[in-house]
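The excerpt is restricted to a subset of chains, each kept in its original location.
Chain nomenclature is as follows: A and B, assigned in order of appearance, with residue numbering initiated at 1 for each chain independently.
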Amino acid sequence: MDLSGLLAGFADFTWANALMLVIGGALIYLAIAKEYEPVLLLPIGFGCILANLGMSAYDEESFLRVIYEAGIETELLPLLIFIGVGAMIDFRPLLAQPRMALLGAAGQFGIFGTLLLASALGFPLNEAASIGVIGAIDGPTAIFVTTKLAPHLLGPIAVAAYSYMSLIPIIQPPIMRLMTTRRERLIRMDYAPRPVSRLTVVAFPIVVTVIVSLIAPSAAPLIAALMLGNILREALVVERLSKAAQNEIINIATLFLGLSIGATMTAERFLYDPVTGIQWQTLMVLGLGLLAFVVDTVAGLLFGKLMAFATGGKVNPLIGACGISAFPMAGRLSAKMALEEDPDNFILMHAMGANTAGQLASVIAGGVLLAIVTGMV
Amino acid sequence: MSDTFIQSLQITALGMGLVFAAIILLWGLMAAMTALFRERDVAPSPPVPSLEGRGDGNEGKARAAAIAVATAIAAQRQPSAHPLPEPPTAIVSAWQLGMRTRQMSQKGNLGHRHR
């Protein structure tokens, strides 16, 4: 009698798989003990463990493959998550001070800086771009772009995107202190927002969707999903749909997204390929991803200083650091630092304006990048 | 320099250019919108919790209460813009009525729970 079915488990299990189990466990540890993006790192870690026990996204008949094909290859899961995110974002701070939008654009340099370095290091264009998009500091955007350009890198890129996002409070402050003078951090910003009418908050998501879809069609699905969620939120008359977006839809999508991403982290793709040997690229992706975060922050702060100079010291450069997206902790972090310097200096609303702008700019940048690279590759 | 790197340089120039172009365009549109769509009624923050400035449970609770009230108010405030003096529920389809109603009762409970 053929018992290969029984021995299969041990037969295919390599030392590399064993190491991946440890890595998966480490991700779960970070999720639970350190609370690094638990809702994503926990499913990713568990999916990574399953991927190395014969249930990867590449195994025939693996249930995770079914979910991967239905949710990732169709791009549905990141979009569903964005519908929920959109239903949770309040754009009033940005609408009240539109110029904050500029800081959002500045916060995207990390994407391209990383792209440059990655290609200099010899990564082909599609991989370099996918690595660069970690600099969008936005999970769904990174996953959306990577799925189209270099799906085999989904694992390391998603892990980098989400774990570094949790490290913002550790990564940013030293850079902020290093690049700004105390004098600059003490700058107060007067907050006299224009009142925002209901018509504006409802029209905004539609306008953004149209503009962005025309300028960067590749970003259209992402921005459309984000803005759909936002209009469900602001319409007030479809509370049920808004609640569904913020609960059922995003919860289920997140669980399956995390599992599917983890299911791509097989030993041979993440760690050691019997043919090509150790997968150094994984380490390089993690390293370059960290760099992307730094460059984003630096560029944002420089632009903040520029605005401070241009406005004759009416802008606190710290808010430059929230253009990177990573909404909303980047915004809260800048406001916090200003408060540490001067307990009466409240720049939270400005920071949130720049931060939401960063969210938009990240999606746009990701779409632009996707469009250009698709045209070149 | 490698061919790929040169391409990357082109991408960077073009990419950041487009990003700034798009953002500046949005800036203009936002300015225009806030200017055009003048305040008849200031937008009430929607019943779903917004994301800024949340720290701990207490704050969370406070918010929740605020939301409950806001929701209740919004519920009255909502302009029934119908020619007939019909209650809004009368011009919605079967199951939507169901929805609306349950929402109301929920609001009811919320308001109640926090009052």
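Operating definition for what follows: a contact is a pair of C-beta atoms (placed from the backbone, for glycine too) under 8 Å apart; a residue touches a chain by one contact, two chains touch by 3 or more.
No experiment lies behind these values; they were computed from the predicted model shown.
A.B. asks: How many times does each labelled chain turn up in the complete complex?
C.D. replies: For the whole structure file, chain stoichiometry equals A x3, B x3.
Following the convention adopted for this analysis, only the chains that are shown with their structure count from here on.
A.B. asks: What is the distance, in whole Å, between the centres of chain A and chain B, each centre taken as the mean of its C-alpha atoms?
C.D. replies: 22
A.B. asks: In the complex, go through chain A and note every residue touching chain B.
C.D. replies: Contact set of chain A toward chain B: 87-90, 92-96, 98-99, 101-102, 104-105, 108-109, 111-113, 115-116, 118-120, 122-125, 128-129, 194-201, 203-204, 207-208, 211-212, 215-216, 233-234, 236-237, 239-240, 242-243, 246, 327-328, 331-332, 348-349, 352, 357, 360-361, 364-365, 368-369, 372-373, 376.
A.B. asks: Show which residues of chain B lie in contact with chain A when the two form their complex.
C.D. replies: My answer: residues 2, 4-5, 7-9, 11-12, 14-16, 18-31, 33-35, 37-53, 74, 78, 99, 103.
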